[in-house]
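Apart from one protein chain that is not included, each protein chain of the complex appears where it belongs.
In this document, chain identifiers A and B correspond to the written order of the chains, with residue numbering beginning at 1 in each.
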Amino acid sequence: MVVIKRVPSKMKPLSFFMIIILMAHSLNLHAAVLEADKADVLYHSYEGGGMKIDGPAFLLRKKVNESIALSAFYYVDTISSASVDVLSNASPYTEERQEGSLGLEYLHDKTVLSFAIGQSDEDDFLAKSLSFNLSHDTFGDLTNVNLGISYGDNDVMRNGDENFLEKSKQYRVRTGLNQILTPTLTAGINIEGVVDEGYLNNPYRTVRYLDPTSDAGFGSQTEVYPNTRNSFAVKLSTSYYLPYRAALFGHYRYFTDSWDIEAHEMEVTYRHPFGENFLLELKYRTYQQTQANFYSDLFSHKDAQNFLARDKELSDFDDVTIGLGLTYKIPKQFFFNGMISEATLQWDHITFDYHNFRDRTLDAPIGEEPLYGFNADVIRAFMSVYF
Amino acid sequence: MNALLLKFLLIIAVLQLSSCAQMGVKPWVKPYERQKLSDPIMNKNRHVIANKHAAHVFEARESARGVEGVGGGGCGCN
Partner (left out) sequence: MFTRLNHTSKYYVTPLIQGVLLVSIVFTLMIFTSNKSSAAGLVNTTAPDFTLKSLSGENLNLNEQRGNITVINFWASWCGPCRKEMPILQNFHDKYTDLGVQVWGINVEQENQAGRDFISKVKVDFPILFDEKNTLSALYQVDAMPTTVIVDRSGQVRYVFRGYKDGYEKKYAKAIKKLIRE
């Protein structure tokens, strides 16, 4: 085993900021440009596995001057759930989650510094986050380097239990490189490390264990998670402009963490414009993961391990998504002030297939219920206005 | 994956690029050849708001996190 010397904790933020200052004073004179001003209004809907979640989302970007842009994001989830987790333990519920964030981008020569602060709020969970990113173009603008850090602070509460309050924190560090290879091809590599600390499980969820003494044949106890989780993810991505006007994107992501979960994700997207006004997008994505080492659908007895989980999100499963999207550029004459606007409709169909999570709601001998699986449909309908 | 090995690979990749610039390897795609790459259809993050939602749908149901490509945010989807 390799011995890794820890960087003194005081050094890390200091070195980071020193490097940022150095990079911001690049000698190059040619500037990159901040993105155009735009406003997006979206309606999103997810339906599957007994859950229906929908709501609006808004995004606004506005340049203050050539160097500074501000952005605001607001998102609502209205959740009505009768999912397999819920039906196994409790009754169906309705809930609302609101999320908002504000961002600032600062462009200096070929470097963009961006800051964002955000909050997500629901009855029993409050998440606050802070992030910082640096993006720099170099080598004739063929190479883009990015660095970023994020910090998250969460309050976990439990409905019906006023005294319950637990906390957790999340730290993220990321870096990446994107390279233009030819006038029609780019490739990139991005890596991100995530560290979670604190109360990481769900205060409502339980695990089950064999209990011949009980009527039901099994007993339940609250899940117990470790209070740290370290993970690492790497993504290889590419984009390609076909010999005719169309674009192809692909990426592969590998994930691993200290709970022994290993995941592979692969996605391919094809974009094809039709005439002046239409853009079609086709997407195919696969994801597979192995289970957390403390996961089991059915433990042999009570307190079988130090850590116990029956969360299907930590089980061995895979999912496949096919997606279809259509964008329509609204002709200027039909829109206020002749502003550029477009309307998009996207539909994703996802199939989840669990390899060691069983559907407890179905009638069968304990531990022999059919493996769980479900389909979900996701719809996104939105309008973007450029001004 | 060995984190140390990855660190070495990263450093080597970066040194290659920096030595490219020193040895006089000029950028091989000129700014006036960027027509296709600057076409809006080649912008993966054209629909940021949709990408954020798509990333959220998966982040709430899958264990993998990191390098989503859009600002990930805490959501309490535990």
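Following the convention adopted for this analysis, a contact is a pair of C-beta atoms (placed from the backbone, for glycine too) under 8 Å apart; a residue touches a chain by one contact, two chains touch by 3 or more.
Keep in mind the model is a prediction, meaning the values are calculated, not measured.
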Revision key, fill the gap. Only one of A:Tyr46, A:Phe73 or A:Phe232 touches the unshown chain, namely A:Phe232
Check your understanding: Of A:Tyr46, A:Phe73, A:Phe125 or A:Phe139, which residue touches the hidden chain?
Key -> A:Phe139
**Study point:** Sole contact to the chain not displayed, among A:Ile191, A:Ala247, A:Leu279 or A:Ile350
**Key:** A:Ile191
**Study point:** Where the unshown chain meets subunit B, residue by residue
**Key:** 3-4, 6-7, 10-11, 14-15, 17-18, 21-22, 24, 26-27, 30-35, 38-39
Study note, to complete from the structure: The missing chain sits against subunit A at residues 4, 6-7, 12, 15-16, 19, 22-23, 26-31, 33, 36, 66, 136, 138-140, 145, 147, 171, 173, 175, 191, 193-195, 226-228, 230-232, 258-259, 293-294, 305-307
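We take it that only the chains that are shown with their structure count from here on.
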Point to revise | Interface residues, subunit A side, partner subunit B - complex | key: 2, 4, 40, 42, 44, 46, 57-59, 73, 75, 97, 99, 101, 103, 116, 118, 120, 122, 124-129, 131, 139-143, 150, 152-154, 156, 170, 172, 174-177, 180, 182-184, 186, 189-194, 200-202, 231-235, 237, 239, 241, 245-247, 249, 253-257, 259, 261, 263, 265, 269, 271, 273, 279, 287, 289, 292, 313-314, 319, 325, 327, 344, 346, 348, 350, 352, 378, 380, 382, 384
Revision key, fill the gap. Per the touch rule above, subunit B residues touching subunit A in the complex are 1-4, 6, 10, 13-14, 17, 20-21, 26-31, 33-37, 39, 41-42, 44, 47-50, 52-54, 57-58, 61-67, 69, 71-76, 78
